[in-house]
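Every protein chain of the complex appears in place save one, which is left out.
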Amino acid sequence: MGNLGEALREELNCESALTIGGIGISESVVVTWIIMAVVLVLSLILTRNLKVEHPGKRQLLLEQAVTSLEGITEGILGPEGKQYAAYLTSVLLYLGIANLIGIFGFKPPTKDMNVTAALAIMSIILIEYAGIHRKGVKRWFKSFAEPIALIAPINVLELVIKPLSLCMRLFGNVLGAFVIMELIEYIVPVGVPVVFSMYFDIFDGLIQAYVFVFLTGLFMKEAME
Amino acid sequence: MNTTLIAIGAGIAVLTGIGAGVGIGIATSKATEAVARQPEAEGKITKLLLLGSALAEATAIYGFVIGLLIIILLS
Partner (left out) sequence: MLRLDINLLFTIINLLIWYLLIKKFLFKPVNNIIAKREEAIEGRYREAEQAKLEAGQQKEKYEALKNGIQDEKDQVMKKAQEDARAAYQQIVEEANRKAGQIIDDSKKTAELEHTKMVSRAEKEIRSLLFSAASEGMQKEENNSELYDKFLTKAGESEHAES
């Protein structure tokens, strides 16, 4: 059993993949680079010769994928938050790929708390920016004292709680799925992990990506009201 | 002694799963009722159920993270 714990701890540690000038760049960042490069190349190839008339199967599929992804975020944000839909769509795409990349043998970047924390910080900045942009600075400050001035501290505390919750939810889900998968693979290396991977890697990963984007969109909508 | 306490602490932290389980159970039962009442809205209800379950599950996840933190940081 001690062996299992040791193996688990080894897996859970995020090693620095490479060091440049004394700064350790973690594995998650490298995996993110790989994702970025692959998706960039893929999108460059896929969007190379798009046709207005008589699109091919590949183009139809691409258009379908892009419009449905944008449809998800635009549906969450509503008409007044359309300008932020592109960011949320890109985050959705990134999270989807990042959560699924465990299938290909990479460590999912979202298992590293740096990534989820970065996402959460960007989310809270975007949420508050949307609020300020919509209401103006004065009304934004006033909105902390709503509905009554007494709960203003709680509202201020929410600035921390919201991103923390977003960050921890994503991180915990991915980490939990990862740990369970590691355990299963430790016990039964062949066959069974594929079935569980269906749930923990694919289903749960996509759901969590959606939940993250959904909650960010919901908070933004709330901030814009 | 020390490891025993750590194990107990981690176990208590994981009890948050109870809340998540009850919550998801209630959500599912209501969703089933809703589908029985309005079978044509099944797609929408399924989406909402998945979303609600994912949100309710978060509490269990918090417990899990705390348990993990206790084990890793204290041992």
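Things worth noting here:
Here the chain labels run A and B in written order, and each chain numbers its own residues starting at 1.
Please note the rule applied: a residue touches a chain if its C-beta (ideal position, glycine included) is under 8 Å from a C-beta of that chain, and two chains touch if they have at least 3 such contacts.
None of the values given here were measured: they were computed from a predicted structure.
Although one chain is not drawn, the whole complex shows that of A:101, A:119, A:181 or A:220 it is A:119 that touches it. Touch with the chain that is not drawn comes from one residue among A:25, A:137 or A:218, which is A:25.
Listed by residue number, the positions of chain A touching the unshown chain are 12-14, 23-26, 28-29, 32-33, 36, 39-40, 43-44, 46-47, 50-53, 55, 59, 62-63, 66-67, 70, 86-87, 89-91, 93-94, 109, 111-115, 117-119, 121-122, 175.
Note that only the chains that are shown with their structure count from here on.
Averaging Cα coordinates per chain places chain A and chain B 20 Å apart. Chain A makes touch with chain B in their complex at residues 9, 12, 165, 168-169, 171-173, 175-176, 179, 207-208, 210-211, 214-215.
Contact residues of chain B toward chain A in the complex are 50-51, 54-55, 57-58, 61-62, 64-65, 68, 72.
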